[in-house]
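Mind having a look at this structure? Questions to follow.
Note that one protein chain is taken out, while the other chains of the complex remain in position.
Letters A and B mark the chains in the order given here, with residues in each chain numbered from 1 onward.
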Amino acid sequence: MSERAFTLGELADLVGGEVQGDAGMRLRGVASLDGAGPEHIAFFNHAWYADDFLRTRAGAVIVEPRSAKKHPGRAYLVAPNASLAFARVSRAFHPVERPEPSRAAEAFVHPSAQVDPSARLEPFAYVGAGAKIGPRTVLAPHSFVGEGAQVGADCRVGAGVKILHGCVVGDRVILQPGAVLGGDGFGFALDLEEGQHLKVPQVGIVIVEDDVEIGANSCVDRATMGATRIGRGTKIDNLVQVGHNVTVGAMSILCGQVGLAGSCKIGDGAVLGGQSGVANHLRIGDGAKIAAQSGLGHDVPDGEIWAGTPAQPHRKWLRNQQVASELHALHAELRRLRAEIDSLKK
Amino acid sequence: MSERAFTLGELADLVGGEVQGDAGMRLRGVASLDGAGPEHIAFFNHAWYADDFLRTRAGAVIVEPRSAKKHPGRAYLVAPNASLAFARVSRAFHPVERPEPSRAAEAFVHPSAQVDPSARLEPFAYVGAGAKIGPRTVLAPHSFVGEGAQVGADCRVGAGVKILHGCVVGDRVILQPGAVLGGDGFGFALDLEEGQHLKVPQVGIVIVEDDVEIGANSCVDRATMGATRIGRGTKIDNLVQVGHNVTVGAMSILCGQVGLAGSCKIGDGAVLGGQSGVANHLRIGDGAKIAAQSGLGHDVPDGEIWAGTPAQPHRKWLRNQQVASELHALHAELRRLRAEIDSLKK
Partner (left out) sequence: MSERAFTLGELADLVGGEVQGDAGMRLRGVASLDGAGPEHIAFFNHAWYADDFLRTRAGAVIVEPRSAKKHPGRAYLVAPNASLAFARVSRAFHPVERPEPSRAAEAFVHPSAQVDPSARLEPFAYVGAGAKIGPRTVLAPHSFVGEGAQVGADCRVGAGVKILHGCVVGDRVILQPGAVLGGDGFGFALDLEEGQHLKVPQVGIVIVEDDVEIGANSCVDRATMGATRIGRGTKIDNLVQVGHNVTVGAMSILCGQVGLAGSCKIGDGAVLGGQSGVANHLRIGDGAKIAAQSGLGHDVPDGEIWAGTPAQPHRKWLRNQQVASELHALHAELRRLRAEIDSLKK
């Protein structure tokens, strides 16, 4: 998996953790608890994996302090946040490679495009007129950068990604295969005289700030006017729909199949669970958390957790849900009360 | 944004509106209320934008009569339907350009395909055997038109769009990037003897009528037999799934991430909100409106509004929803009644 090797002590230094066991143990890669051998370091931070933790053959395990005492005699890397420590260790074994610069003969680059010489253009990549591709950015096969679009430095533009005309992508952005940035927003005016939905020209763009990741086959529509914007460090999963003129703040998380209707505003550090949807023109506050499959019909204040369709504050939803899940029992009780009252009245 | 200019009076004539203010004012483009300068015309038709309306620096604003008196001293283009007037004004500034005919050296065209000389084929476009491409139609990079497929006149086939074998696309159709027309319908017969889901050949096609738009990465499956059909002027947003043998009528609207299961029939002028789903073989009537995230398990009569999962007529859903959103209070009241009855019985 990796050709690198580190001692357990080196890895502990790397993540600011402590060694319990043999600091000189050489480790050659990361693995899951159940897939690891003595040459691997794994991690444990959730009861889901308690059995795997018990049985693992991993050389060492990254754990949080409360778990370090569970199976004495093993080698541990003890860190306050095992997930984060694991991410850092895994990145040490799998550093982001600097791509070999190249421009495949089978790529198409318009003569007026500006492609940094350190960029890598793979076969069947397309770069349109006036487009700019920054240093060390990779355009995978069948990727498309339209007229006048700009892609910054150190980006990975996946296979079949489409960045349409005029859109702007920052630095260190990762676009998974098939993502579409800058398709037309869904804007029509009903024209009864002509019997048609008259298309409103979508003349804005999409701006994707630095350090964003966008998932496979996700779509971010261009603005009607102005820009649809994805803020710095935000991560978007697969098959997510972001409508025109949406603004997503910095450091937010949109899970798979989320849908954001036009002009809604998502704050900084918000988390939207899978398949949740937000109606147009709403504001989801900074740090808000939205449960999976929720349907948002109202603004959500900063820091609140909401759930359900139509969504409610989570605590209220929970109380309602406890009743809803036994609604037939409530109904039965009501019928009993009816019978008793009828009998009392007699 | 645009190199055109119109006077306010010219724009008013164009949309059948009236000028309030200086009809000779020259305008050079459209902009949103908050993005506009004195050279722009913006529009206002919803309280969402009341603040922007107050503060806008736009040279002129398209408004409906009730809003024209709000901020006297400004220049207005007063029209009965501001959205429609804006669409027309924006289209005047951004007319659909007639594409430069071309056939890129990097495109692939099968010798038996018939491509109109006025069409435009961009690099890496693929046109299969016997396919037909109509006048002035544009095939963007990485688009695919399969064997025997037909695309009419004045279409825009976006980057990476796939139109599979035998499918038929009318005139003035816009296909956003990554849309797939004619993937196999999802049809299998459980074969217990062989222990498999036996694939049912999907030998029908997809027919997309004139003036349809289909969103990025949306999928319309080919029919098992016969045709899956999208009617004239219907507009489909991104990431929508249309199953095999579905019929969508004319002038309907399917918002983002809608899912239509096999063989359902959507009428003319229907509107399906985002993330709503329709079970197979249902009929959604002409002019019906379906709320976002609804799950349709029954037919919807013409002109009705339905909501919820399972969906109900909207008025009924609203009444139920008012109770559901305070279900814990209902439960508490029920417990009080129980206590009071128990006490009365004693």
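In this section, a residue touches a chain if its C-beta (ideal position, glycine included) is under 8 Å from a C-beta of that chain, and two chains touch if they have at least 3 such contacts.
The shown structure was predicted, so the numbers you read here are calculated from the model rather than taken from an experiment.
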Quiz item: For the full complex, which residue in B:Phe93, B:Tyr126 or B:Trp306 touches the chain that was left out?
Solution: B:Tyr126
Self-check item: Touch residues of subunit A, complete complex, unshown partner
Solution: 1-2, 30-32, 35, 48, 81, 83-84, 86-88, 90-91, 93-94, 104, 106, 122-124, 140-142, 158-160, 174, 176-178, 211, 213, 215-217, 233, 235, 237-239, 251, 253, 255-257, 274-275, 292-293, 309, 321, 324-328, 330-331, 334, 337-338, 341, 344-345
Practice problem: Pick out the residues on subunit B that sit against the missing chain. | Solution: 108, 124, 126, 142, 144, 146, 160, 162, 164, 178, 180, 183-184, 186, 188-191, 195-201, 203, 217, 219, 221, 224-226, 239, 241, 243, 257, 259, 261, 263, 275, 277, 279, 281, 295, 309-310, 312, 316, 319-320, 322-324, 327, 330, 333-334, 337, 340-341, 344
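Here, only the chains that are shown with their structure count from here on.
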Practice problem: Averaged over CA atoms, how far is the centre of subunit A from the centre of subunit B? Could you give it in whole Å? | Solution: 26
